[in-house]
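In what follows, a single structure is set out as structure tokens and then discussed.
For this view, one protein chain was removed and the others were kept in their places.
We just call them A and B in the order they show up, numbering each chain from 1.
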Amino acid sequence: MKRAWRGAAVVLGLALAVGVISMTAAGASAKPRASYPRSQTLITSGSQWGNITGTNPYVGGAATGTVGLLYETLLRYDPLKDVYIPWLASNASFVGNQYVINVRPGVKWTDGKAFTAADVAFNINLARFNTSPWNNLYLNVQRVTPKGNTVVVKFKSTPNFVQWQNAMYNMPMVSPTQARPLITDAAKLTTYSPANPVGTGPYKIDPAGWDPTTRVVYVKNTNWWAAKLGVSPSPKPKYIIDLVNTSNTNSLSAVLAGVEDLNNNYLPGVQNLVKQGKVQTYYKKAPYMLSANTAWLEPNTTRQPLNDPVFRRALATAVNVKQIVTQDYGNLVLGASPSGLLPTWSKYIDKAAVKKYGFTYNTAKAVSMLKAAGYKQDSSGFFMNKDGSKIDLSIAVPQGWSDWEAARDMIVSSAKAAGIRLTTKVADYNTWRSDRNTGAFDLVIDNNYQISDNPWTYWNGIYHLPILTTGAGQTNFNFERYSNGTAWSLVQRLDKTPPTNTAAIKEINSKLQTILMQQMPVIPLWYNGQWAQFVSKYWTNWPSSTSTRRYTPIMWNGYLQMTGIDVITHLSPAE
Amino acid sequence: MRRYFLRKIVVYTVTFIVAVTVDWAIPHLMPGNPVLTLMGRIQIQDPQTAQNMYHHYMRAFNLDLPLWKQYWYFWVSLFHGDLGTSIVQFPAPVSSIIVHAVPYTLGLLIPATLLSWYAGNKVGALAARRKVLDNSALPVSYALTATPYMWLAIILVFVFAVTLGWFPVGFAYDPTAMRGFTWSFVSNLAYHWFLPFLSLFLVAFGGWAIGMRNMIIYELESDYAHYLEALGAPQKLVRKYAFRNAVLPQVTGLALALGAILAGALATEIVFSYPGLGYQIYRAITNEDYFVIQGIFLFIIIGILVANFIVDVVYLVIDPRTRVGMEGGRT
Partner (left out) sequence: MTTAPVAGPADSAPSSVPETASQLTTTQETLYFALRNRKLVIGSAIVIALLAFAIVGPFIARHGPLDYTGHLSWAPTTKSGHWFGTTLLGQDVFAQFATGLRLAFLVGVVGGGIAATIAMLIGFTAGYRGGALDEFLNMITNIVLVIPTFALLLVIAAYLQVRSVMVEAILIGITSWPWAARAVRAQTFSLVSRDFVDMARLSGRSQMQIIFTEIAPNMSSYLFMMFILLFGGAVLIAATLDFIGLGPSGTISLGMMMQLSVQNAALQLHLWWWFLPPGIAIATLVGSLYVMNVGLDEVFNPKLREM
């Protein structure tokens, strides 16, 4: 019997030792340190899908907060107030064919050097590489001249006012001291990822906590210019830890247990928990979340009968969006307006046009529209093409996106009620995507184009020409392959209209909306939310619609430099 | 003995080549283009810039070479220890992704496999001789082994983590923990490790217990057992010999079961958001990350081949009949 016990001890010890050693070896450092004090740490998640690839602000997969916490931008943008916030630039505006940037004095890099006009010029000139997201804008730049505290950007021709303005709150300022020797060609721009990046932002990367499969840790920059100059309150959390996403429901458990403070995942059922007071959201009642982008039904407008605007309008009228909003999303989203313009762009909405050309869910009306247009129904009640052939349209969403799958099923059944036959097509995300890009689809549910400073990004996405029929196909815009020269030239005109010409802007927007509602190149369905749920176990003073803190509580790419950073700088420790 | 090992090595080598080829081939046969996924993460407004980047990445990943060239380069890099670069988590090398994930998976797999094997065999042997234990342990073991791994994980999470709050709901360690060889970190790791380990352990335990119990019964009915009994040997001695003989198939069974427990570990990692290989491979498949899928598969294949080889050696050591047979004796 003793031998058995010995055997047991050996096996047990071996097994446990292997377990412990292997896991501790998963990145333990040699020096023992204390853990991060929870009450001084803000823990977030919901932005980092997949392992952290580094700190490159131009390519996806970089640590959350690379732009916003670490690197900053010349301006910021508040989508709820629709104002630009001077940031690293104390002033920036168009003067004729030039853009004049006044660099704010007193800004310092974390290596102690001053932030100068030459640094700004360096960063703008990085767009000369064809791997830069702003390369197309740079092609219209003649010269970038830093002088004293000013940078003058001279354009070759009429500036792209809208796109340039958008770039001003998205283009990160990286340290030339670090970047100049390293970014020497287009490829190096995409691999630039220093381990100890130097930025101007309120936080620095803490290399000791870095674990690409689990988290990124930021430590407060005590010399942050904005706090020192009184431009912004100093953030209270000493550390910010953003966790790599694993699963939505584990994030939910973490939030409920107070292991996370803020989570930006879509968490189905969270409305029930808000009602029970277990988590908080921006709005206390439906829709609970601010809106982030428009989800729409994209038809392939080159295929019969989707090439008929009347058919598209009938389809739009046949979809029961309310069912999707209440049953699929539990009212966590808002049904879209007929033009699909996000609520923050409501000032551009042409109410008269909406009244005249808008649509609402009405099965009977859809049927009568089709009949009036000459479509006939077959023996089972489904409409046929005008040439008598069967209508059987496929509708696809990426496999596994369960809320879209449910929405798709609801659309199929509500279309059926109006006599339009839709068939579910299943594909994994990448197949779905390449089918969409190459035009190998009938209908897809899709969403793109986050909230921004100008509906131009929305219109550009719908009307952009030319349509690429070879290679990778449509990679960024106009997946529905809608060709309307008038609309596209209006979009281009909008880009070239100076922001001071409010009358022209209004008129163009009005025309574009009308075209959309009459032609329905895309069918707006609902607005996806800026998913944000938070708890006050360690931090309070979160944003809410009923307070003065009307900020976007989102850590996703592009949101921190909107008002995400204000969320962080206004938090107070819970007592 | 030489023939035994030679045979085994030939089989493993052929298996390796076949497996590597299959491993390389399957991801390439899938539709869709992973470079497009990478492109989607970069918000490029201008189509021309987008096309430039697209070609740039296609070249970077050799995706524009003919298939047979890609296959050849695959073997070449394999022998250089280069498993490629992840497409979706560009520019992270696949080997670094694996290195970060492997300790967590091994940390679950090895203790769970060994401990469940040991405990299962012990309990199975005990159950074979005591009717009371047999009537209680056996149905429980059947229930356990028939339970899908992820369901037991779900139940454990629901009862012990969500409802009772005794254990954490998932993750490898507390987000605020500082990594290091400190007691606080190690105990934090163990605290998060316990439930995933337990769910793997329990299901595997059931299987071993049942197997062992049946083997013992079978052995107790064999000729040599009856002979010993006829000679008047004590029951304990008979059982000891029976146990030794019964353990043999359990050892080979260990190598076979590795594949099943690996599957269980994958599902369990998903339920607990445990950052091991299972979770990485799941993400890689969802995102069609060629090189990561290949790299992890390769790693798994090599691991299982090595494990099988170890088991073969152990079997050779503990079963004298194999040795005698190898050395030219006749069974």
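Just so it is clear, a residue touches a chain if its C-beta (ideal position, glycine included) is under 8 Å from a C-beta of that chain, and two chains touch if they have at least 3 such contacts.
Not measured: the values here are computed from a predicted model.
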Listed residues A:Asn140, A:Gln178, A:Thr191 or A:Gln323, member touching the removed chain: A:Gln323
Contacts of subunit B with the absent chain, listed as residue ranges: 11-12, 14-15, 18-19, 22, 26-27, 29-31, 131, 134, 142-143, 145-152, 154-155, 157-158, 162-163, 207, 210-211, 214-215, 217-218, 221, 249-250, 252-253, 256-257, 259-260, 262-264, 266-267, 270-271, 281-282, 285-286, 293, 297, 300-301, 304-305, 308
Touching residues of subunit A against the unshown chain: what are they? 247-249, 252-253, 256, 267-270, 272-273, 323, 327-328, 330, 399-400, 402, 406, 409-410, 424, 426-428, 431
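We adopt the following convention: only the chains that are shown with their structure count from here on.
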Determine the centre-to-centre distance between subunit A and subunit B, using the mean Cα coordinates as centres, and give it in whole Å. 38
Applying the document's contact rule, which stretches of subunit B touch subunit A when the two form their complex? 31-34, 36-54, 56, 60, 88-92, 96-97, 100-104, 106-108, 110-111, 114-115, 118, 122, 161-162, 165, 168-182, 184-186, 189-190, 193, 197, 270, 272-273, 275, 279-280, 283, 286-288
As the complex stands, subunit A meets subunit B at residues 4, 8, 11-12, 14-16, 18-20, 22-38, 41, 43, 50-51, 53-54, 58-61, 130-136, 163, 186-187, 190-191, 193, 208-209, 211-215, 241, 243-244, 246-247, 250, 253-254, 257, 259-260, 400, 428-431, 433-434, 437, 460, 464, 466, 468, 471-472, 475-477, 557-558
